[in-house]
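Take this structure, written in structure tokens, and hold onto it; I'll ask about it next.
Note that this complex is displayed minus one protein chain, with the remaining chains in position.
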Amino acid sequence: MKLSDALYVFSKIVSYITLFAIIAYIFLVSFVPVIGAFALKWEFSILPEVWTLNNIKFLLEDPFVLRSLYSSLLIASITSVVSVTIYLLVIMFLFLRERSRWVHTFVEVSVLIPLMLPAILIALAIYEVYRPTMLGGTYWILVFAHLTIVSPYVFRNLYSVARMIDMKTLIEAARSLGAGVLTATYRVILPNIYHGLIGAMLLAFAVSFGDFEMANLLAPWQYRTVTIAIFQYFFKNAWNASAIILLVIIVSVLTSFLVAYLSRKALARYVEVVR
Amino acid sequence: MVSPNTKSFLIDVLLVSPFLLLLVFFIAIPFAVSIYYSLTSGSSSSFTLSNFIQIYSSPSYLNSIQNSVVISLESAALSTLFGALLAYAFTLLSPTVRDIIRSVLLLPIIYPGLVIAFSLVILIGTSGILTNILAKYFGFYLPDVFNVRSYGGLILAYQSFLIGFTSITLSGVFLSLDKSLIEASRSLGAGVFQTIFRVVLPVIAPGLVAAFIQAFIIAISGYGTALALVGGGGNLITLRIIMLLSDVTYEPHLASALAMNIAMITIPLALIYNRLLKKVAGGVV
Partner (left out) sequence: MKEVKLVGVSKYFGSTVAVDNVSLEVNKGEFFTLLGPSGCGKTTTLRMIAGFEKPDKGRIYIGEVLVNDLPPEKRNIGFVFQNYALFPHMTVFENIAFPLKLKKYSESEIRRRVKELLSLVKLEGFENRYPRQLSGGQQQRVALARALAREPDVLLLDEPLSNLDALLRIELRRELKNIQRKTGVTAIYVTHDQDEAFSLSDRIAVMNKGRIEAVGSPDSVFNSPRTLFVARFLRYKNIFEVKVGKDTVELFGRQFPLKDFNVEVAEGKMYVAIRPDTLHVYTKPPEEIGGDYIVLEGKLVDKLFYGSETEIYVNVQGYELITLVSTSLANTLKVGDNLYLLVSKKDLKFLTP
């Protein structure tokens, strides 16, 4: 066997082993809390020694956990709806007429800023600036903070969909056929960008729902989120905390699969799926 | 009657103003304020470098910066290596399998880092399940060689979501790496190593750098995972910031100055990243 063939086989084997190991690792860390949520005692075996539903019962009965669940759902819902609205409008702006490259670049780069700055820095500054205002002490302060960190995800998603459907030309086509801007948006753009919108909304929801770093600093006392609940309960009872983690994981898994499903569905409109 | 020009201008304003307001009020102003905070002390409003002087003259703060940078570099290097191997494996897989694996890799990206930390503690902490099993059946006590509540554990935890980012960014590069390019090089008489170093590496290098930067930025700016895993025992910049913002000590000025140290590293890197991303198709964000 030649050296090159040997190297090729070797690299193939190494990459498959890495793939397998990493997937196994991710599954392991992801599903330990899932099983743990049903454990009463789990110390020396692959699966819990004593199973229980008490952790789930705890999840459904503990007022602090329930309250945190409510807060997280509320904050994530508002964040996702508002951010998708804001970025849909921006996308409309970018594709309604010919815009110069600079306008596109400006939006693209400014949307990335929250990724460049540590969340803690933005959170701290927002806290310092808006605590004395009307926002202080309300969950809106956290909503606005989350609006910044979900920006890159929401924008990139919508932007790529808008590009894929060639939104500018679709608007032009509708207008050349006699539709005004509103009609074109309602009858042509929304039906085509719909899957992308829902996908972006789900992503924003998941990012907001899973945030701990900003919530830890910004969430007012009555609106502590689930991730804060996880943090506080973990050191008291790992299995109770696992039940809360299970909930977060269900939300993440559902969203990531829905996002994947929706983006495939959006694509199907452009490419006939041959079976 | 509004003129058509005014009307289209009004529509434009209507469409961009929510975004601009968000940008100004929740990104620009807060960022300006944190710069201002870092350059002032709580007691007077005149500009001073005292925060930075305090940081740079304190061995413990300097050590936290060093720790953060080193750990992030190590995490980024490892995740770029693994991400590249995964991206290479992707090219060998069918698109359907690839899609499934990619959505699995996306999972930890949207998990809170906290969860990963706790999972690792449950698994291989001092009384973790795997630790117990290993001790009981093999007489091997894992924490003797690897303590998960340490910087090493942190790097391990980071891998779970950093690899998601790097592999997805790199898979675009690897998939676009034309097989015929390699064949052409081989047919021109280049050896394996020459092909790798002269043809493959230059093509994927921007992707590798982009993935590395992305992983580094995520690793150095986060604190959730670190707080859950090493807690107060770790000396990292972000953990020091959190400590400065506790109920006991609340020092936003010094905290801002510390955070500025991270921003001074991440902002230029992010700009390079954004440049590189234009050359590299795909990516999570």
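Letters A and B mark the chains in the order given here, with residues in each chain numbered from 1 onward.
The rule we apply is simple: a residue touches a chain if its C-beta (ideal position, glycine included) is under 8 Å from a C-beta of that chain, and two chains touch if they have at least 3 such contacts.
Predicted, not measured: the structure shown is a model, and the values here were computed from it.
J.: Omitted chain: which shown chains does it touch?
T.: A, B
J.: Which residues does subunit B use to touch the chain missing from this display?
T.: 3-5, 8
J.: Counting contacts across the full complex, list the positions on subunit A that touch the omitted chain.
T.: Counting over the whole complex, subunit A touches the hidden chain at residues 97-98, 100, 165-166, 169-170, 172-180, 183, 187-188, 191-192, 269-272.
The definition used in the following text is that only the chains that are shown with their structure count from here on.
J.: How big is the gap, in whole Å, between where the Cα atoms of subunit A centre and where those of subunit B centre?
T.: Chain centroid spacing, subunit A to subunit B, equals 16 Å.
J.: Flag every residue of subunit A that touches subunit B in the complex, lowest number first.
T.: Residue positions touching the partner: 3-4, 7, 11-12, 14-16, 18-19, 22-23, 25-30, 32-33, 36, 42-46, 85-87, 89-90, 92-93, 96-97, 107-110, 112-122, 124-126, 128-129, 144-145, 147-148, 151-153, 156, 181, 203, 206-207, 210-213, 216-217, 227, 230-231, 234, 238, 241-242, 245, 248-249, 252-253, 255-257, 259-260, 264.
J.: Per the contact definition, I'd like the list of subunit B residues that touch subunit A in the complex.
T.: Within the complex, subunit B touches subunit A at residues 8, 11-12, 14-16, 18-19, 22-23, 25-27, 29-31, 33-34, 37, 82, 85-86, 88-89, 92, 99, 101-108, 110-116, 118-123, 127, 129, 132-133, 136, 157, 159-160, 163, 186, 191-192, 217, 220-224, 227-228, 238, 241-242, 245, 252, 255-256, 259-260, 262-263, 266-267, 269-271, 274, 285.
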